[in-house]
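With one protein chain removed, the remaining protein chains of the complex are shown where they sit.
By letter and in written order, the chains are A and B; residue numbering begins at 1 in each of them.
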Amino acid sequence: MLETVFGLYNYWIVIILMMAGFYTVIARGNLAKKVIGLNIFQTSMFLMYITMGAVEGGTAPIVATSAEGGATLYTNPLPSVLILTAIVVGVATTALGLALAVRIREAYGTLEEDEIRLLEDRQDTLKTDGGQTVSP
Amino acid sequence: MRQHSVLRTMTKLLMPPIMLFALYVQFHGDYGPGGGFQAGVIFAVAFILFTLIFGPTRARQVAPACVTTPLTAVGVLLYAGVGVVSLLLGGEYLDYNVLAHDPHHGQHLGILLVELGVGITVWAVMVSIFLAFVGRGAEDDPNADETVDEPEDGHA
Partner (left out) sequence: MEQVIDIVLLAFMVVTAIAMIRLRNLFAVVMLSGIFSLLSAAMFVVLDAVDVAFTEAAVGAGISTVLMLSTLALTFREERPATRADWPALLVVTVTGAALIYGTLDMPHFGDPDAPIHQHVAPRYIVDSPHEVGPPNMVTSVLASYRGYDTLGETTVIFTAGIGVMVLLAGVNRRRRADRERGNRP
């Protein structure tokens, strides 16, 4: 029982963090906060990959120059490679999301989802009203 | 921030070691932790520090748009170009064995060039992104050089 808890603890924390990010994305109306939530989600995914690649008693996957011939246990280099690139791609796409948020704030004067929807609705009704007055 | 002489002097002192460290990370990536991605980011951090202290106008003089924008593409082209060269030399795409007489040297050269391409792109993209954000705020605000600094002061 205790062994299961310790063996799966990392994955459970990853899931809790993932759900924390997910909750921020779906429950919060502020677009900047949503981007931050996505970041939490993303970091939890990184942790999951790295956790899967770890080996009990392993070392970093760098060949020691003075290897004594004995078999050294290395951690799996593949998750490191995948996540290494994902982190940098992640920050570039986060920047894209933040740039969109800046443009939305300039266009609508707000970052709250509800207010943006209200403004959109008002614009739509204005448009349809304008069409009705012109058509007859 | 420009009037704080301590910050100004420290920035000038810190920038060369940061950039040197970035180059170390770039070219020592084969032997220790590091590589193009980290080096590009660290090199960009030096420029971001400069922008925070001296303002976007002077930062644009150091890293003008006509340099950073083309460099974003140069890195990717260098990476793809290594692949094309290995194709022309009779290997498969991105097969570095054919780049030199000895497969080991070929691999070494290929990895060096490819990582350099990654580093250039990452550096240029990070600097461009940051300056785009800062430039947006500075557009018509005469004292906008401080825009980004304020928050950090408030929570330090």
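The criterion applied here is as follows: a contact is a pair of C-beta atoms (placed from the backbone, for glycine too) under 8 Å apart; a residue touches a chain by one contact, two chains touch by 3 or more.
In this text, all values refer to a predicted model and were calculated from it rather than measured experimentally.
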Considering the whole complex, not just the chains shown, which residues of chain A touch the missing one? 3-4, 6-13, 15-24, 26-30, 32-33, 35-37, 39-40, 43, 46-47, 50-65, 73-96, 98-103, 105-107, 111-112, 114
With the missing chain put back, which residues of chain B would touch it? List them for me. 25, 29-35, 37-38, 41-42, 44-45, 48, 52, 69, 72-73, 75-76, 79-80, 83, 93-94, 96, 104, 107-108, 110-111, 114-115, 117-118, 121-122, 124-126, 128-130, 132-137, 139-140, 147-148, 150-152, 154-155
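Note that in this section only the chains that are shown with their structure count from here on.
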Between chain B and chain A, distance of the C-alpha-averaged centres to the nearest whole Å: 24
Note which residues of chain B are touching chain A in the complex, please. 31-33, 35, 37, 40-41, 122, 125-126, 129, 132-133, 136
What part of chain A is in contact with chain B in the complex they form? 60, 62, 84-85, 87-88, 91-92, 95, 98-99, 102
